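What follows is a short report on a single structure.
Removed from the display is one protein chain of the complex; every other protein chain stays in position.
Letters A, B and C mark the chains in the order given here, with residues in each chain numbered from 1 onward.
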Amino acid sequence: MKIMITGFDPFGGEAVNPAYEAIRLLPDEIGGAQIVKMEVPTVFGKAGEVLKAGIREHQPDAVICVGQAGGRSGMSVEKVAINFQDARIADNEGNQPIDQVIEADGQTAYFATVPVKAMVANMRANGIPAFVSYTAGTFVCNELMYALLYLLDRSYPHIRGGFIHVPFAMEQTVDKPNGTPAMQLSAIAKGLEYSILAVIENQEDISLAMGTTH
Amino acid sequence: MKIMITGFDPFGGEAVNPAYEAIRLLPDEIGGAQIVKMEVPTVFGKAGEVLKAGIREHQPDAVICVGQAGGRSGMSVEKVAINFQDARIADNEGNQPIDQVIEADGQTAYFATVPVKAMVANMRANGIPAFVSYTAGTFVCNELMYALLYLLDRSYPHIRGGFIHVPFAMEQTVDKPNGTPAMQLSAIAKGLEYSILAVIENQEDISLAMGTTH
Amino acid sequence: MKIMITGFDPFGGEAVNPAYEAIRLLPDEIGGAQIVKMEVPTVFGKAGEVLKAGIREHQPDAVICVGQAGGRSGMSVEKVAINFQDARIADNEGNQPIDQVIEADGQTAYFATVPVKAMVANMRANGIPAFVSYTAGTFVCNELMYALLYLLDRSYPHIRGGFIHVPFAMEQTVDKPNGTPAMQLSAIAKGLEYSILAVIENQEDISLAMGTTH
Partner (left out) sequence: MKIMITGFDPFGGEAVNPAYEAIRLLPDEIGGAQIVKMEVPTVFGKAGEVLKAGIREHQPDAVICVGQAGGRSGMSVEKVAINFQDARIADNEGNQPIDQVIEADGQTAYFATVPVKAMVANMRANGIPAFVSYTAGTFVCNELMYALLYLLDRSYPHIRGGFIHVPFAMEQTVDKPNGTPAMQLSAIAKGLEYSILAVIENQEDISLAMGTTH
């Protein structure tokens, strides 16, 4: 089994992006599955293109994209991506789409096809604060999740797809307002690992449910 | 140099108290100073008695008491203890003083005599979210800090005293409302270590300022 | 023009529901439009049935459902309803669906067809804190919004539909944890009024966009 996991490069004035920093801490094999790590640009459109090329090249069984959701207190596994982009700040190449659809012929929304609740449960069982989230926002994170699920729906129905938002890494909040929650990178990485394990453990049920046999 | 550091036992329904758990992770020597660790009961009056006996026995150069402030997002070094106890919940022996003074002949308040700002600055410089706090509450934490500073003021003017509140440990927040901030125990322990280093580094200035020569 | 506005009855142990209490404060005419007020039960399935009967009876030009989102600090106009119900607590008749779709043949999600941004902008321009929300949760609020948009999509494409979440009314937070945000009922009602005015002002553009002439 092969699992691809992606993280964004830094944006919004931050020096690091805890998403990719945490991914770098992951081992190359988790629960018997090969882990393929990939950094994607925080740029509307391009993130999805890089992801698409990576999926074509690596042909993973599941894809988990990871992004930063500064201000959240725990790991949040996203349930839904919406066909809508509306950027409060510019991305890393200056794009700032307002009130636009992502794919004119796409569904209004797609649900994640990874086992969202099992991922949350496995993190919590291992002491990592985690919850299901029902909004990935309207910035590049949601756009990438939408691009992923749109792509899988059309071209790779046997590949599971999902998105995890991670809090600020602790170091990022030193100069932020008192009260801003954070997690240590090592805990974020652990959370990703427990999430991946849940994907692996639930893989068989998913395959059966889908009638696939890979 | 010898630094005593105390932590409370668990209270309020929590299985652990991150204060003492973090202290247990500290080495026995930090920056050349000997570290004396002590657990104190979360009981009005008794916490101070245990502390007093410990100070008499160990004759430290500085005392830092540590308690849990669930809901805070970073390490908070307390500036002031007030002569007031008012318990929203009972302590571990069922005491719940309401609207009472701690020491009838004590000052309205005492300021910490450890270098509060330097402790915060050293934690922040090392990536640990930290801030100065101007209230230690009205529960056993404030009462212990007050008891410490009252004692030092009267009997041990050459000993520095202070109090650090630590956030929930990450594991404690798994079942708490989404949004509850936390830190990993290892980060809390690191914060305590950087705080102690700041006390040591500022020891000479303090001694000079006080005209003491120990 | 006729605008129907609905509010839930109290739930979750609250004595009142600020949604319906605020609606009761609204005048019967706003900006030349007739306002039809309706209370709906906080019960999965039944809320939608009551709404459906009301729409059939009153044939409004737009429908705005209103619910309480305790913990939010301002008025939030929902952008999207998802085909998913997952109840953390039971509704007022003891139903607690977990991990279920709302309509087997419905879309994964529907976007509101009222002018969400204009409603937010008009509230803000008049001093009412407001923002666009991208999740109406997974309780009866989201279910009612979904039921509304599903119904309009199939049977009443000329009727605009949307959902507004309101904060706790101030009185509700007196015994809640310090820090819980709230608004006064009179301000919530004002917010609803400015939202309705934005719907009215944007009605023509919407009609043109849809090719309808009512």
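One rule holds for everything that comes next: a residue touches a chain if its C-beta (ideal position, glycine included) is under 8 Å from a C-beta of that chain, and two chains touch if they have at least 3 such contacts.
Just so you know, these numbers come straight off a predicted model, no measurement behind them.
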| item | value |
| --- | --- |
| Where the missing chain makes contact, among the chains that are shown | B, C |
| Hidden partner chain, touching residue among B:A47, B:V80 or B:M170 | B:V80 |
| Residue among B:G137, B:P167 or B:P181 that touches the chain left out of view | B:G137 |
| Sole contact to the chain not displayed, among C:E103, C:D153 or C:E171 | C:E171 |
| Missing-partner contacts on subunit B, residue numbers | 79-80, 82, 84, 99, 107-111, 117, 133-135, 137-138 |
| Hidden partner chain, residues of subunit C it touches | 72-74, 124, 127-131, 170-171, 173-176, 178-184, 186-187 |
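Definition applied: only the chains that are shown with their structure count from here on.
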| item | value |
| --- | --- |
| Most central chain, Cα average position | A |
| Distance between the centres, which are taken as Cα means, of subunit B and subunit A, whole angstrom | 40 |
| Rounded Å distance between subunit B and subunit C, as computed from the means of their C-alpha atoms | 48 |
